[in-house]
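Heads up, one of the protein chains got dropped from this complex, but the rest are sitting where they should.
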Amino acid sequence: MLLIPCPWCGPRDEAEFGYGGQAGVAYPRDPGALTDEEWARYLFFRDNPEGPFEERWNHSAGCRRWFNLTRNTATNEITPISPSGDASPPGNVATGEVGTASASWDAATGGPR
Amino acid sequence: MTRRRAGHEGQVLRFTFDGRAYEGRRGDTLASALLAAGVRRVATSVTLGRPRGIFGAWTEEPNAVVQIERPFPEPMVQATTIPLYDGLVASSLSGQGRLSPGPDPARYDATHAHCDVLVVGAGPAGLAAARAAARTGARVVLADDRPEPGGTLPDTAETVEGRPGAEWALAVAAELRALPDVRVLSRTSVIGYYDHNYLVAVERRGEDAVTRERVWRIRARRVVLATGAHERPIVFSGNDLPGVMLASAARAYANRYGVPAGRRAVVFTTGMDDTAYDAARDLAEAGVEIVDIADAREGRLVTAAIGDGDEGLRTVVIGERGEGLGAMTGSREVEADLLLVAGGWNPVVHLFGQAGGELRYDERLGAFVPGDAARAVQAGRNVVVAGAARGATTLAECLADGETAAASTPPTSLATPPSPSGGWGEHVWLVPADDETHHFVDLQRDVTVADLRRATGAGLRSVEHVKRYTTAGTAHDQGKTSGTLTSAIVAQVLGTGIAGLGTTTFRAPYVPVSFATLAGRDRGALHDPVRVTAMHDWHAEHGALFENVGQWKRPWYYPGPGEDMEAAVLRECRAVREATGAMDASTLGKIDVQGPDAAELLDRLYTNLMSSLKVGAIRYGVMCRADGMVFDDGTVIRLAPDRFLVTTTTGNAAAVLDWMEEWLQTEWPGLRVRCTSVTEQWATVALAGPGSRAVLASLAPDLAVDAESFPFMTWRDAEVAGIEARVCRISFSGELAYEINVSWWHGLALWKAVQATGAVTPYGTETMHVLRAEKGYPIIGQDTDGTVTPADLGMGWVVSKSKPDFVGKRSFARADTARPDRRHLVGLLPEDPDALLPEGAQLVACERLPEPPVPMLGHVTSSYRSAALGRTFALALVSGGRDRVGERLHAYTGETLIPVTVTHHVLYDPEGTRRDGRPDTSEGARHDG
Partner (left out) sequence: MADPTPPREPATMVERISPLAGFAGVSDTRLRVREIPFLRQTNLRADPGKVPPSLGLRLPMEPGTWLRSGGADVLWLGPDEWLVIGDVDLPRSEDVAVTDVSAQRTTILVAGPGARDLLAHGCAIDLHPSVFGPGRCAQTTLARAQVVLVAGEDEEFRVLVRASFARYLADWITDAAVDY
């Protein structure tokens, strides 16, 4: 039973969390502009290293926040990415790419905002 | 028969073994009581049928595995660890026990503990460590598997801090128990060491306790393993006979239980240390005649033990060693009924190994000792090993070790074992002979040196492979006495070093644990949560049978007197199609979505457009994963410009909320939307059938219910049966229908009011399924399986062409999702209108099955009898199905091929004339179950 450091609630048993796979795989800026292969890479291809791996977790039975951490897949050593007590929303949008993707969504949809 | 030493005459306890009545004393184990009663043979070996006796005195015991018959049948319990109690009934085994055919009446549970320091083992090192840690104010858990503290101290006559060891241990334990933040767990075996210093222990609370056994799940900042050492046997011919015993075990029986294990004893020691001589002295004091001591340092080895049936050992053969191991010169035969074997000590490194610590072979100890803990510590297992478990050999060393271990020094500082105190002999694992078929390495598995030679002769070079080939080390004791021996003898046979060969992997559990214990209270009614609605008791009182949907209990159907399922469901279906039915629809997931960007979020997640929905209106929607496959469906109700109520399928409520949160938090944090589950805020009654308008009107006199005032796919707030309600005009049956939502607290009152109209038939999920299937409405998860697109379901209309993007859209442009041979949802009509297809049946085009591989076209997803159609029908996913309408296929039942005709998936009222009494062909009139 891993002990996972939720940036908000502190360390909790693994059973309280949902696993979100590799971190930093942002929704593509303009899916329509991608080739089938590029789209398939977004959908299906993920890294699978032995060693440190940046991944997403969701404290689903607690505060329901998503966050990132680094876990060594060989030893389960966990290194928090954003330290607990950080006042800003921590890990869930860890990489700048994701924010960019968010902005691009609006550009792509020409949505209301 | 009892030859009990003075000072050990406790309360008499009566027990039965193999049908004979015996007496023991309080404080005995079954093993000590049997020895005191003179019982020598306690088991029969598993493959060779040889008599076996008691070999050890605690968890290392490989032989004395018995069946407990009363109070409750329990197979394969070590006689050396079971405390004797009055009325115990046990019998001997031959390798295999018998599980009880009946349920275990005892209670089991689990609990959690958190501490700064967990000390495993309450021997001298463990007690010293726990005391030192507790004195710093730390939160301490001390867990030990014996009934009394002190580890092996009560087995010996040693003194600590000027007091007899057993007395000292009791005093320290008492001091610890008095502290508020220290928990002392006796009879508690730590069985597993898992990630991030999570350890699992099993507490045996006793036959009289309310809870017989308890699992402790312990999260410790730091773990001190003070798990001691097991004495190692030596292998010689006949080393399995009753009467051959570890020297430490015989010493324990003499000192702890006051039981001399025999009358005339020979001691065989490798001379690794002098504990065999201590044992001999203690046994002599207990009245045992020590007739010879064969010390390998003097070149004297026991070459054979010779026995006599059930009585076991009669004669010990001692040889004088010449030059070289195999060459024995001269021999002496000694009459004896007890042979004490002392081959050195194996530190108990099981938990350290489980923690990921590296083991190191120590040449001087002839054993594997904890090596570098760095890897374990790095992986979040802050662990330190103390005392005999890391190779300490004297009491003083163990005590000092414990003190150090509790201090906050880096754990790796204890990685180097202390220097031996001198008097070391050489390691003798095996006294070889020409015939090694009675040289036993693993007593429980009947594995001999001859077997090990056969394994290496077959080319095996790894101990892991030898273990699997011979089964050495795979018994209940997991090789506590045989593990190091196996490695050493295989190394000797192969002519390689033990260090390079290593050990097999240590795995949990350290001692056997029953499944009942692991199940705890999660069994029977508490095995899994049962979720019920506010109306559950009414359903139960009215004879409903229930269907499990996720963790929910949903009414399946309500059989009337004399009705079977088929009759009940046909009756319920007719009621909805011809009059009015009512169903408890409370289990649907409900999510309140609010904020200025709520419509934008829904536009991005649903395949169809939600932002155009008017306040007061309702729209059916489908969600796909990014791969374009249908994930969930339900209705979206617009409550306000910035507020929606989304419903989900019963089983997907949590997943859909998680899905929304995931996109909001990880991709679109700029969207101002908040999602809140309100599934149990509302109780819902579905009212369906041509009479439902009149029923609603009678319950809600102030609500205008005519089709113009209250059109399809709109909602109204109203008072229904005197209760504030939100009424939605949606249908999952094709009939005129409403869903009435009230507070969960009023759910039962509403349901009763609906029933009190006398015009309504309660119906369950089976009828709901039949009615929706007649209309061709899929159930997500039944008619879909994660490989089905909206277009595959014939619902291309639900996929927006105008939105620039939504989750899943890009995937609809993949070549694969446009293949003409994709599986489409179609209807099937069996040619025999009474033939009910099995759900899951494969569909083929041919009338006879060819040789495999059989080309399969799809499978049946739903299959029912229809009252409205007057026949059976099915839904199926069929390759290119929409182009096969009218084709004849065959459904394979496992025995026969049933001919069917492919039809459009909407089989009932395809024009949609029934949903409000007027013809209407627009789609979307639906809602999930």
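To keep things simple, chains are lettered A and B as they appear, and every chain counts its residues starting from 1.
Heads up, the rule we're going with is that a contact is a pair of C-beta atoms (placed from the backbone, for glycine too) under 8 Å apart; a residue touches a chain by one contact, two chains touch by 3 or more.
Computed from a prediction, not measured in an experiment: that's the story for all the values here.
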item: Selected residue (touches chain absent from view) among B:Thr505, B:Ser612 or B:Thr676; value: B:Thr676
item: Touching the absent chain when the full complex is considered, from B:Val89, B:Ala113, B:Val334 or B:Leu545; value: B:Ala113
item: Which of B:Glu9, B:Glu464, B:Asp522 or B:Asp832 contacts the chain that the document leaves out; value: B:Asp522
item: Touch criterion as defined above, residue of B:Ala374, B:Ala749 or B:Leu897 at the omitted chain; value: B:Ala749
item: Hidden partner chain, residues of chain A it touches; value: 8-10, 12-13, 15-16, 61-65, 89
item: Residues of chain B (touch criterion as defined above) contacting the omitted chain; value: 107, 109-114, 139, 181, 210-211, 217, 219, 521-522, 525-526, 528-534, 552, 587, 592, 594-596, 615-616, 639-643, 672, 674, 676-682, 717, 719, 721-724, 726, 743-749
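The definition used in the following text is that only the chains that are shown with their structure count from here on.
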item: Touch list for chain A against partner chain B, complex; value: 1-3, 18, 20, 26-28, 31-32, 34, 36, 39-40, 42-44, 56, 58, 60, 64-66, 72, 75-78, 89, 92-93, 98-99, 101-103, 105, 108-113
item: In the complex, chain B residues that touch chain A; value: 194-198, 217, 219, 356, 375, 378-380, 597, 599-600, 603-604, 611, 626-627, 654, 658, 661-662, 665-670, 803-805, 809-811, 813-815
